[in-house]
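Removed: one protein chain of the complex. Kept in place: all other protein chains.
Chain lettering (A, B and C) follows the sequence in which the chains are written, and residue indices restart at 1 in each chain.
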Amino acid sequence: MRLRLPLFLVTGFGVALLLQYFIPLPAGQAFYSRALEWMQVIFAAGLLLGGANFARLHLKRAATRKDERPYSLLALAALATMLVAGAVSIGRDSTFLWLFDNLQAPMQQTVFSLLAFFVATAAYRGFRLRSVESGLLLSVALIVMIGRIPVGELISPVLPQAASWLVDVPAVAAKRGILIGVGLGSVAVSLRVILGVERAWLGGSQ
Amino acid sequence: MKLPALDRRALYVLLFLAVALPLLFPIGLVGSVSKSTRQFHRLIESLQPGDVILISFDCEAASWAEIGPVARAVILHAMKRDLRIVGTSFLSEGTALGYRLLSELATEHGKSYGEDWAYLGFRPQYVAAMLGLGESIIREYPKDYLEQPAESLPIFAGVQSYRQIKLVISIADDSMPQYWVEYAGGRHGVPIAAGLSAVMLTTFTPYLDSHQLVGLVSGLKGAAEYEQLLGVTGAGTRGMDAQSSAHLAIIVLVVVGNAIYFRGRRKS
Amino acid sequence: MMPARPGLFAIVLWAAASTSAAAPPASVLQAPHAADRPWDKGGALVVTWQNTMPVDFTVHVRRLGGAEPVALGPFPISSEQFIDSGLTSGIAYVYELAVHDPDGNQVSVVRTSPAQPRPNLFDLSRADEAILIALLFAVFLWGTFRGSPREIRPIAGVTAMEEAMGRAVEMGKPVLFSIGWGAQLDKPATLAALNLFGYIARKAASYGARLLFPAHDAVIMAAAQESASAGARLEGRPELYREEDIYYVTGSQFGYAAALDGILCREKPAATFWIGTFAAESLILSETGNQVGAVQIAGTDSTIQLAFFLVTCDYTLIGEEMFAASAYLTRDPKAQGALWSQDVLKVVVATVLVVGLVAALLNWHAVGNFLRGF
Partner (left out) sequence: MSEPAIWISALCTLAIYSFLYRDNPVYRAAEQILVGLSVGYLVVITVRSTLIPRVWTPATDGNPWAFVAAALVLLMWTRLHPKAGWLSRLPLALVVGAGAGLSIPALLKARVTSQMAAVLTPTPDFNTFVGALGVITTLAYFHFTRPRTGVFDGVARVGTWYLMIFFGATFGFTIMSRISLLLGRSEFLLGTWLGILP
């Protein structure tokens, strides 16, 4: 029962929504939008479940692990503040938006900007002329980097053209090769899911 | 693969200086204007004063540093052309950013809310909203971002749906322009242009070649080029010096890294 | 037997030529009729009539039924039909067919009976996709259930997974698995990644290594918990499954990245698995992973992030290799058979491209147009 019912649902919804793509009857259309809405509702419920899991985890850490207590309390305080502020109002000059604008957004932008530093160390460490392949990787990256800034044009007009040709022709070809491979792999996985053979999401079949 | 000689923190300081110094002492490096930015500029020039365009802020707060200057340059040009602007957003974080930029530029150019520009705010389900704008803007957005009834705004007197909108511009840091092309462009035939972060350029260049997009400006370099065409110096132009020096710093790092690597290998 | 097309044309010409000198023919269109276009998703009507007048006459049409009348055409009278689409299913439309002679003055007007566009049982315009999917399924099913087991070429990152587990136990450190901020349970790439996670969870249980899975989505967290507890049970050590090691962090992209940086520095895992769908946060994770000295194995279908994993990780499964890895690991003949059918389909794709290219050279663009028309 714990296994057969979910597997029956997977096959049922999988086949129904695959066939619906080809059956434009109003009933099929209604079922399609109903299924989309249910998926949104389930993701939303999942998000609240995440919030509950987050609170439970940090309460337990605060209670049991002394060294983690201050940090877990901080996390819980931040969560509580945001929930209370959000319950009151999320309008234009609400505390909720103020907290987002002046605390959450700047920190998110700063974490994102860490990438500028990490791109530099990754390039420094990773771009080594060890083989034909890594040589290609290194030289193309340098050409594209130089070609994309004003200095590149000053060195020679060929650079920007070479950079855009490399991006527009060979790079796009390799990307297409990857996408076709991934596309076929995805269809294979979806078929195995609908047939009930692929059960990784249910606890695996190994 | 440990770092042979340079500790990573030295690299971080070097990179920060490479970005900060040109900001403190601007050089004013200016590159040539690319074809796509010039084409976008001509597109806005071709619109008549009083025409209505729709600008959608489909971006996250995290990438505003790159996409903000692009949006600012495009809106500046639109307001200089006395175009009327309707704003929307399909990503929750982009909503407030878009409103703040539009109202800042509107006050600078003496544009009155409701008359010359309006802001409709956020819609989570973007496909339904894009199709809704094709039927009736007021039905899809009964209230604007300031909670006022949309019918009361004079700008919507003559503007009922896409038919009266001359151009849609999606300011995006991800794949939203693709949905604008498929749903708004494909089904209702309204022309779609996009202001993008540089990383999305390869994804949407094919749309420009196939004319599914009528205009495309991308990255800080695109913003700098657009500012050059407008004859203003904004975040884009200021950024070009820092971009160039940062790129050169990374290139030098890679060369140095390989030099150390080869010297180490020759010794062993 | 119907004469060949040119023959029919000759008869029509002969008929028109012989009668044009005589009194003007009946100037009213015969049997005007409007009906729903069959086998479509609705919103389209087919208007037909029988022509009794010379070829150079035209038909001007007015559609009644919508908010206000809409003028259509003019249509050549000899076409005897046209398709009006973009209508609203369920509303009755009437068509007014006005015949005009070459000088433009109206000769006669006639109306069709009302007709309603309706969506039908099958959308013919998607028949080509239906056939392609059926063929694909046939190849997959044949490969999976009938094909003989096949040897799969070694995939670099996969053999390293078990070694990484051994290293973790020796150093008494945990192993960390992240499925990426872009992963969602309704995406096939996420299920392929969960499949690999199932294998790694089972190996961790057999080695007795602690496995961390910080999740960005509670739905995936639930699936991972199911997978890990099943893995521990299958290895006969159910007590090794710790539910609090598979927990929700946050759904915000850079909140997630910041939290994982903290976990990496504090837990100092011996090995990290970045397997799933990633966005810009990929390099923040793998660069910090490198700083704490972990062995890093990555695998993703996100084409942009592959470049960053390749430069910072020890092993990277590129695109489809992530899908193929589980077949290689589990040695399950059915999964190996499915992988063989994927290879067969890739050969078909390559052949179609070659044929299409050669044909395009000979200025015959049927293959390209067929694919574009999809």
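Criterion: a contact is a pair of C-beta atoms (placed from the backbone, for glycine too) under 8 Å apart; a residue touches a chain by one contact, two chains touch by 3 or more.
Quick caveat: nothing in here was measured; it's all calculated off a predicted structure.
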Check each of C:Glu235, C:Glu281 or C:Glu320 against the chain that is not shown and name the one that touches it. C:Glu320
Contact footprint on chain A, counting only the chain that is left out: 2, 5-7, 9-18, 20-21, 34-35, 37-54, 56, 70-72, 74-83, 86-87, 90, 96, 98-104, 106-117, 119, 123, 132-134, 136-145, 148-149, 163, 166-184, 186-187, 189-191, 193-194, 201-202
Please give every residue of chain B in contact with the chain that is not shown. 9, 12, 15-16, 19-20, 23-24, 26, 62-66, 68, 92, 124, 197-199, 201-202, 206, 219-221, 235, 238-239, 242-243, 246-247, 250
I need the residue numbers on chain C that touch the omitted chain, in ascending order. 126, 129, 132-133, 136, 150-153, 155, 184-188, 191, 218-219, 222-223, 226, 249-252, 254-255, 258-259, 261-262, 265-266, 303-304, 306-308, 310-311, 318-321, 324, 327-328, 336, 339-340, 342-343, 346, 349-350, 352-354, 356-357, 360-361, 365, 367-368, 371-372, 374
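Following the convention adopted for this analysis, only the chains that are shown with their structure count from here on.
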Which category does the touching pattern between chains fall into here: line, ring, star, complete, or other? complete
Where centres are the averaged C-alpha coordinates, which chain has the largest centre distance to chain C? B
Distance between the CA centroids of chain A and chain C (whole Å) is 19
Could you put a whole-Å number on the gap between the CA centroids of chain B and chain C? 29
Quick one: which residues in chain A touch 2 or more of the other chains? 108-109, 111-112, 119, 121, 123, 125-127, 175
Which parts of chain C, given as residue numbers and ranges, touch two or more other chains? 253-254, 290
Provide the residue numbers of chain C that touch chain A in the complex, in ascending order. 40-42, 89, 119-123, 126, 129-130, 133, 136-137, 140-141, 144, 184-186, 188-189, 191-192, 194-195, 197-199, 201-202, 215, 217-219, 221-223, 226-227, 229-231, 234, 244, 247-255, 257-258, 280, 283-284, 287-288, 290, 301, 303, 306, 308, 310-312, 318-320, 322-324, 330, 332, 334, 338, 341-342, 345-346, 349
What does chain C use to touch chain B in their complex? 253-254, 290-291, 304
Residues of chain B touching chain A in their complex? 1, 3, 6, 8, 11-12, 14-16, 19, 29-32, 61-65, 93, 96, 99, 145-147, 198, 202, 205, 221, 240, 243-244, 246-251, 253-254, 256-258, 261-262
